[in-house]
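With one protein chain withheld, the remaining protein chains of the complex are depicted in position.
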Amino acid sequence: MSDDAVTGIEAPIYLQYQFTAGRAPARFLQRLKAGQLTGQRCPGCSQVYIPPRGACPACGIATEEEVVLSDKATVQSFTIVYIPIPGNPIEPPYIVANLVPDGANISFIHLLSDCVNDEVHIGQRVRAVWKDASEWDYSMDNIQYFKPIDEPDVPVAQIGKLPVSGWGAGA
Amino acid sequence: MRDIAVVAYHQSDCLASAGASNEVELIMPVLRQVFDQVGLHNAQDVDFVCSGSCDYLQGAAFAFVAGVDALGAVPPIRESHVEMDAAWALYESILKIRMGHADSALIYGFAKSSPGELPIVLSQQLDPYYLAPLWVDTVSLAALQARLMLDKGAITEADMAAVVARSRRNALGNPRAQLAGEVSVEELLAEETYVSPLRRHDCCPVSDGAAAMIIATVEQAERWGKPYARITGIDHRIESHNLGLRDLCDSVSTRRAAAAAGVADGAVDVAELYAPFSHQEIILSRALALGESTAINPSGGVLAGNLMMASGLSRVGEVFRRIVEGEAGRGVAHATSGPCLQHNLVAVLEAA
Amino acid sequence: MSPADPLTQDFELGFTYTRSTGPVVGRFLTGLRERRIEGVRASDGRVIVPPMEYDPDTAAALEDFVEVGQEGELVSWCWVSEPRAAHPFERPFAWGMIRLDGADVPMVHCIAADSEQDLVTGARVRASWVDEPRGHISDIRCFELVEGGAS
């Protein structure tokens, strides 16, 4: 037993919750389990959101229409993470990119890999690398990472505005 | 000081579990209802928005940030948030209107309490060195309070059961209620105790849902041309956190808030009291000096359904509804926060 | 993940916080480690246990410590017939407001008893200590009834 005065205590606070995905996220996750990226189109401004949350944040109205998106995407921006993040098991350094999939008007954050870090740039074209279909779950981890593909860069003004048919020859 | 009116109010059903709905999906339909009541498009049509919620209910930091997605906040809006019941968001909004920075405001509160164990979550609201580490839950604290009253002869168990019976009966007329029915005091007293001396029915249920309200200056309310009720007084007071220091059989802070809000300046036709436990309704009725002529919790109150973080706002809304529907001319709404009624808000509403 | 409702999942929000106590709380906890219970005298003379850092009426910093007894009177209590996982007991127990001898203000702690029938308001209770106190409110494992001690 120490003779020093008590100056601190530990307070373990562990609370149990049962989390339920929202209706719109649940539909998104179900499609993701089937290997498909989907968004929702706002009936007001026609913009397509991924992941959908059931509302267009700009208009504040409910979104219902589901839109199948490409698993090709454009790098809107990115960072190279060098420090470990609590709860994130990935070994640094790694690239976290804001990616807009073709057919959507908003970016989400995912891993960019199988690339030369110094060559990653805004406007770069990338594509999802999926896990084996047998491992698919209700999780964005079904996509291991995105990797660069051999398509011309997207001009900045066009990022977030590509149709689902994508970029290059078809666009 | 500018006169302020409640113009619209809506509350979702009190559900034991809102299941798959996320915050946005809970909030949006309620907001749609109040916008439609006034004929507004979205939050762009009011001058200020304020909400109340608590991150710990669902266990996610920044619960209110997701709420902004329900507002249509493009272009950007004047918006704020209290980590309190939305009744305090109403209070903040009233100050905003009084100071002339807004003529109208949207207030909402939302709660998805079902994912966690609410009485245990709220145990972490207590003193972090002396009480929270013991995990004293809120139901148990209320039970300690109830025993003090019973021992003192300030109430009987039958008095408590009578509060519950009235709540259940009144809730039959409230389609949003979670618990309603015809049940006698005798039947209630025949039930086993839960956290003795409390029986399960003495405690409010855990509910998921949301509530929203639109307020405005009386001038703006007149321009909108919708029925409204005036908020003629509003005040709130907090007491010591130390339960041992407070007279738990009384609510001194409610008395103070009531005096400041002018409760005694006229007859009280209706009172909606945020009493999560049956005996607390009796404490509050006495602190507010309510008599026979006041209809207490005609909605059934929170014993019939408790939207944590929105129930206080709902009490104001329920009084508003009864005034604009002509059932009452003047009413009192009450909201509470903290263990055993530590913090209390009192509002007085009157017919236009 | 249950197959019936695949988009519901349990999770734990947990962290072991490291709290610094400051001198008043620290002194109280240091006392507990030595199986002593100290309170503090408020501006109106009342002895508050556990000691508050600041006076509830004047907000003045409090520092007039007073050792109080380890026995006291049950001012109020409730019987928890179905303890929750987080509670200090797995079997039924009581929470109590206990006014320790020499204190004016009751404190909240848990009470071990065999049954609800054993408890009565006004009963005498005594602090029961853990084997190795460490400077924590739960060094008082619980309060127990004092045999034949109804006041």
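As written, the chain order gives the labels A, B and C, with residue 1 at the start of each chain.
Throughout what follows, a contact is a pair of C-beta atoms (placed from the backbone, for glycine too) under 8 Å apart; a residue touches a chain by one contact, two chains touch by 3 or more.
What we mean here is this: contacts and distances are computed from a predicted model.
Set against the options "Branched-chain amino acid transport system ATP-binding protein", "ABC transporter permease", "NADH dehydrogenase subunit L" or "Thiolase domain-containing protein", the UniProt name belonging to the omitted chain is "Thiolase domain-containing protein".
Although it is not drawn here, the omitted chain touches the following shown chains in the complete assembly: A, B, C.
Only one of the listed residues, B:G19, B:G262 or B:G338, touches the absent chain: B:G338. Within the full complex, the residue among B:C54, B:A295 or B:A347 touching the omitted chain is B:C54.
The chain not displayed touches chain A at residues 7-8, 11, 13, 19, 21, 25, 28-29, 45, 47-49, 51, 56-58, 76-83, 85-88, 96-98, 105-111, 122, 138-140, 156, 160. Contact between chain B and the absent chain runs through residues 1, 49, 54-56, 59-62, 64-65, 68-69, 71, 73-84, 88, 91-92, 94-96, 98-101, 121-122, 124-129, 132, 235-242, 252-253, 256, 337-339, 342-343. In the full complex, chain C makes contact with the omitted chain through residues 7, 9, 11, 13, 15, 17-25, 52-59, 61.
In this section, only the chains that are shown with their structure count from here on.
With centres set at the average Cα position, the gap from chain A to chain C is 47 Å. One simple way to say how far apart two chains are is to compare their mean CA positions; for chain B and chain C this gives 30 Å. Between chain A and chain B, the centres computed from C-alpha atoms are 38 Å apart. Within chain C, the positions touching two or more other chains are listed as 7, 11, 13, 19, 21, 29, 136. Looking at chain B, residues 20, 59, 117, 120, 128-129, 133 sit in touch with two or more other chains.
Only residues 1, 6-21, 26-27, 29-30, 33, 85, 132, 135-136 of chain C touch chain A when the two sit together in their complex. Within the complex, the chain C residues that touch chain B are 7, 11, 13, 19, 21, 25, 29, 48, 50, 52, 56, 75-82, 84, 86-88, 95-97, 99, 105-110, 116, 121, 136-138. Chain contact summary for the complex, chain B toward chain C: residues 20, 59, 117, 119-120, 123, 128-131, 133-137, 140-141, 143-148, 151, 193-198, 240, 242-245.
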